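Only a portion of the chains appears, each positioned as in the full assembly.
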Amino acid sequence: MKKNPQLLPRYAGIPTFMRCPYQEDLTDLDIALIGIPFDGGVTNRTGARHGPREMRNQSSLMRTINQSTGIAPFDLCSVADVGDALPDNPFELVKSHKAIEDFYHNIVKHHVMPISAGGDHSVTLPVLRALAKDAPVALVHFDAHCDTGDDYLGSKFHHGSPFKIAAEEGLIDPKKTIQIGIRGSVTDRDIWRFSYDSGMRVIHIEELYELGIKKVIEEIHQLVGDTPAYITFDVDGLDPVYAPGTGTPEIGGFTTFEAQQMIRGLDGLNIVGGDVVEVAPPFDPTGNTALTGATMMFEILCVAAKSLSKRKSA
Amino acid sequence: MKKNPQLLPRYAGIPTFMRCPYQEDLTDLDIALIGIPFDGGVTNRTGARHGPREMRNQSSLMRTINQSTGIAPFDLCSVADVGDALPDNPFELVKSHKAIEDFYHNIVKHHVMPISAGGDHSVTLPVLRALAKDAPVALVHFDAHCDTGDDYLGSKFHHGSPFKIAAEEGLIDPKKTIQIGIRGSVTDRDIWRFSYDSGMRVIHIEELYELGIKKVIEEIHQLVGDTPAYITFDVDGLDPVYAPGTGTPEIGGFTTFEAQQMIRGLDGLNIVGGDVVEVAPPFDPTGNTALTGATMMFEILCVAAKSLSKRKSA
């Protein structure tokens, strides 16, 4: 039992994220893997509260080295599963966001980089409130939706609006925000107007395929430069065949291969955190969505760990 | 297309509840079938917001006459699907309950009897606030849980507490409340203390099988008498093999046959409304839970329609 859990058969043991050690103590930690089991901000199908549990489960299939890029994140940084940012008042959207924010303030205070598993996309807002409290970050955003919408169902806060609020609160720099994979029908021609008006770069799925993945990666680097950057990956950016287990599926999305290429292309950015959100296990009979979410989390971890290790050694 | 939809093949047409006419006008209506697509009060697995949709779908398998009791509810009363009691602010539990309550005040104002499909069990509270605003009702309650719990996760209101609040607000008479099928592990020995202290009759599953169904029915009649009575059926009262699609399954419950016997045994009560709650379709791969929920709704409709027609003809 003293063996490295990451080298055991993958069905064995306790499912922490990527079979990292579970530790609540943040001292000397570089990167914290965190679950945010909250879906009180969804407007359609719920279930993302079960996302962290299933992503932990499926992440047992992750191994220690990225074969494609050669990055070995657990060698570069100390990484642990630090548990869940669980709201005390899950019935209250605003209070829940506050509790999540407080959890991340503690992470930030310990100079630990968070990589999180949602939860619905509304949870990225409190994460950013902690992470970007001093200066806005650049945002690399994979999604079918811009999530810069207005009030809906009587609330300013929901999973379709976090980045409007984040921009308004000065947490992200809209000029250094890029949104990739946008598509689907809409109820209002101007639903994502805020993205355009504030200067975000919006790449609809059609443009993504016209430009090609390599051009998109180039553009991300040009746009973001070395501004501290946050990566947020909504699994509904993927085509629903890769991620049926999500709240608002939109057919016609990008593939997992393309997503992996894009995340790997973020190597060189100055990454300060990331998340994978909207994995809703009740709609995922094969577990493939959670496996995909866990793999994307691993890909983000790889580029983030490399970025962090470079900063540390600088 | 002028044919009676209830006589068409069951896969055809628009799925209203039991293929009743859809009408928003409440004039001259006796019984309203209502969906309450709200699950903001659940403490574990969500998804009951999708319950009304799937119960409408599966209720196409209902026909017009109860073969066992001979009751033909659609002959006795005018029955319609009047749509959903949909909260405007689904992110706010208390506001949501208020919106649901307002919907039912309108139903009551038109002297229509509501039979509802939840939604989580917290929705029975606003229904009772409208229905029992003048005098407390008796309550016949099928469930694995007493739902008379205290504050949880920072809220007085959730799907584990409606009947404590209902009793405190004078909406139900605890002395004429009977709770059937209680079981499962608990985190607090006194979790259902309110039930006992207030005088409710609690029948645990073990006692149910010791007494037998017939004795339970007799006891209900003795307890309730001719007090106006409301029937609330949480599908988690059933064993989870009959109702896997629910938020808080507890193994070792009663069967659908036993449930049918018990509801049919309510014939003779002075019924003023009823509901079937906690059908969570995302956890119901065969659709059997929604079919079961719809059938229980039909059984409640039968005894309720007979009771109402007797009152009308009296």
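Read from first to last, the chains carry the letters A and B; within each, the first residue is number 1.
Just so it is clear, a contact is a pair of C-beta atoms (placed from the backbone, for glycine too) under 8 Å apart; a residue touches a chain by one contact, two chains touch by 3 or more.
Just so you know, these numbers come straight off a predicted model, no measurement behind them.
Novice: So we've got 2 copies placed here, but how many does the whole thing have in this file?
Specialist: 6
Definition applied: only the chains that are shown with their structure count from here on.
Novice: I'd like to verify one number: the distance from the centre of subunit A to the centre of subunit B, where each centre is the average of its C-alpha atoms, in whole angstrom.
Specialist: 40
Novice: Which residues of subunit B touch subunit A in the complex?
Specialist: Residues of subunit B touching subunit A: 39-41, 45-47, 49-50, 88-93, 95, 153-155, 157-158, 282-283, 285.
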